[in-house]
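Only one protein chain is missing from this complex, and each of the others stays in its spot.
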Amino acid sequence: MEADMTADCSIAELLACFIARDLNDGEELQVGIALPIPEAAVRLAHLTHGPNMELIFLGARMNVHHLDHLPMPAFGWDNRVVRWTESFSDRGHRFDQVKDWHRRVFFVGGIQVDPHGNTNLIGVGEDYRRLRFRGPGSVGTPTLTTHVGRYYIVLNSHTPRVFVPRCDFISTVGWGEGGADARRQLGLPGGGPKYCITPLCIMDFTEDDKRLRLKSLHPGVTLDAVRARTGFDLVIPDHVPETAAPSAEELRMLRSRVDVTGALRRM
Amino acid sequence: MEADMTADCSIAELLACFIARDLNDGEELQVGIALPIPEAAVRLAHLTHGPNMELIFLGARMNVHHLDHLPMPAFGWDNRVVRWTESFSDRGHRFDQVKDWHRRVFFVGGIQVDPHGNTNLIGVGEDYRRLRFRGPGSVGTPTLTTHVGRYYIVLNSHTPRVFVPRCDFISTVGWGEGGADARRQLGLPGGGPKYCITPLCIMDFTEDDKRLRLKSLHPGVTLDAVRARTGFDLVIPDHVPETAAPSAEELRMLRSRVDVTGALRRM
Amino acid sequence: MSGARSERLVDEDAAVALLESGMTIAIGEPTPMALVRQIVRRELRDLVVIASGLALDMLIAAGCVRKTLSYYAGGGFGVPVAPSFRRAAERGDIEVWECDEGILTSGLEAAGKDLPFLPWRGGVGTSLPAVNPDLKLITDPVRGETLLAVPAIRPDVAILHAAQSDAFGNVQHHGGPGWIDLFLQRAATRCIVQVERIVSNEAIRANPWATTIGRADAVVRLPWGAHPWYSRGWHVQDSPFLADYVAAATAAAERDEREALERWLDHWCREPATHTDYLERVGLRRLLALHEY
Partner (left out) sequence: MSGARSERLVDEDAAVALLESGMTIAIGEPTPMALVRQIVRRELRDLVVIASGLALDMLIAAGCVRKTLSYYAGGGFGVPVAPSFRRAAERGDIEVWECDEGILTSGLEAAGKDLPFLPWRGGVGTSLPAVNPDLKLITDPVRGETLLAVPAIRPDVAILHAAQSDAFGNVQHHGGPGWIDLFLQRAATRCIVQVERIVSNEAIRANPWATTIGRADAVVRLPWGAHPWYSRGWHVQDSPFLADYVAAATAAAERDEREALERWLDHWCREPATHTDYLERVGLRRLLALHEY
């Protein structure tokens, strides 16, 4: 029965478990709205191995490790998420203690991503005054990604329209024009993007040039499929493993204590 | 009996009543610590004609017009003064709404005052590294006097050591080098000092040059005494009246509802 | 003794009368939807707005907006990008002052502090200074670092929704004032707050630390005034209601079919003369069902 459980694991569940495993106790985990996979991940990590993690939703800070389950109401955009609050970041000024964000972890989406992990939420088109696609805007991502210890780029789709050689506009700087000191040269104190996570694969960045590199393929996804759906040359290592499946215990925790309505299974 | 009452009025009481009369309903009155005369004045004004005044003590904002009496605990430095608070200015950041200070009134002391109402709380001496007298420092007065609608200079003594041709150091800018647009040229949005109030007299500023001008002499004080105890030439109008005495009703209010321990009578 | 303290409690008409075409209006979150609906109803025009989500999209759809200071116009109510915003921005019908939350709050803080600008780091290296020329890159005078200089942002009016106030404008939020409300209040020339209920001055003094706004220029009692958005501590959002709007606005934006959208705006904004009329249309049963907090 447990074997069955992991066998029918959805990609969204796989990714939530992958991210959860990568989060460390003591970190501060901030998730914006409409990001169900990171939201599930931080809740799962908190329950499984993060008694000193702090979750930040809608400006409310909480540690709810002791609770039986942490359901996900409306993916962040339901104010009941603040019911467990210990303090509010908006008590004073939301951005008045960014100096301590080195222990904060954050998640961003994007309508375009380039080879160095720069992302775009502004829009698509050559002329800003006449965009072909007007994006939602950058929310707090430029400020957050400037300062947080690390962040994850989490995307709902993996196509050449998303993975482009050059973003039409950059709303968050990943590794700029590339190079291990790219962020330092720009004066950005945060640690930058660690992984880029899509429905097809997980990517990290090369150590020297900070260029996107394939790290693992999700079950059933071929290297050719990823190549075909990426609009630039990914760095491909000699050996590309399959993305590690969640353990039965992780899945059980996820389904029974976090994603109790099965939202990730239906994605 | 009422005649007796005003006859034995102390100078401190006289000044408290003078200031109180000059305060307008709807204003926000901030008094720092160790300023008993302004503290009595704002309480008296609030009770007599200021149902919409707001008092600010120790970062707490209150409107206590409805109370029977407003005693003065330890002249501002007793935390019980916050018992009537409606809100705290230090909830967020104390200085994050200075743009609205045009309706705020403030009071400053000084160890030196020059002919244009610049004042000094830093120290006395030519060399900042070897001051003859080290002052307490400027508290919040540079910031407050930059922005408030108007302020009053209130001094405990009137001597040539206080009234000097030039301050050794300037901690608050009154009218700078003089001239009606002196503050505008410095980019200081607040209205500047209105009166300078001492145990001998009340002074205002000339309209064109913004130089200290005698406005009224307290009972029993001669013009010669003021001249002798001022280290520069005051502007002296043709007619200098006596500082108007408090009415019996004002004194009764002050003594029975504000200064119930008689602190101002003993000063 | 000498007159009484003036109340700042006003009725709906008096509150809306403070808003005029051409103003810069900053809209808080939780969203003061009752006042936003009145802006549509009274056909204010050429507004510069600081807003997001439904309020922003509805005001654009109704033709009220000339320019938006925009950090985010998406998510939240079920679409990646607010449909009317998207169409208007792509066609150039509205001007977009592109920013992010940290830049916006820096500009608002500058206004509150009566400073011409404040520096900010978030946005350095991005396209924001290129698409928004008001954001200048500067070299800091202390360590020579590259920063953005964000000019002061001075709204004429902030309109907010909160839990409670006394009659004198002492406002207390429940569960936090939302991420931007206090920035808006501190920066705006005037502040209007719609509240779920009015409480006594004594109730305010019993917990003064909870007072989030000490002197609102006007408070107006508009229970359920954030509907269909949530009201912190009172009710959750009305998601099906939001979905109806999104469907109508999407049809208008993507297929030029404006009929459903105009019908929606007529029914929910233009026809109800008062907030109570609106609530009667929503229906008490539906409102009470949102109260499972």
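A, B and C label the chains in the order they appear, each numbered from 1.
Quick note on the criterion: a residue touches a chain if its C-beta (ideal position, glycine included) is under 8 Å from a C-beta of that chain, and two chains touch if they have at least 3 such contacts.
Keep in mind that what you see is a predicted model, and the values were worked out from it rather than measured.
Looking at the complete complex, one finds that the omitted chain is in touch with A, B, C. The chain that is not drawn here is touched, among residues C:Gly112, C:Gly175 or C:Pro272, by C:Gly175. Listed residues C:Glu95, C:Glu145, C:Asp244 or C:Glu262: the one in touch with the omitted chain is C:Glu145.
In the full complex, subunit B contacts the hidden chain through residues 32-34, 58-60, 74, 77-80, 82, 85, 88, 90-91, 93-95, 120, 122-123, 128-144, 146-147, 169-173, 176, 186-189.
Against the chain not shown here, subunit C presents residues 113-121, 136, 138, 140-143, 145, 147, 149, 151-152, 173, 175-176, 209-210. Annotation for subunit A: contacts to the undisplayed chain at residues 25, 47-52, 54, 60-61, 63, 65-66, 84-89, 91-92, 95-99, 147, 189.
Quick note on the criterion: only the chains that are shown with their structure count from here on.
Innermost chain of the displayed assembly, by C-alpha centre distance to the whole-protein C-alpha centre, is C.
Each chain's centre was taken as the mean of its CA atoms, and the one lying most distant from subunit B is A. Averaging Cα coordinates per chain places subunit A and subunit B 58 Å apart. Computed centre separation for the pair subunit B/subunit C is 41 angstrom, with centres defined by C-alpha atoms. For subunit B, residues touching at least two other chains, in rising order: 91-92, 96. Counting only residues that touch two or more partner chains, subunit C has 109, 182.
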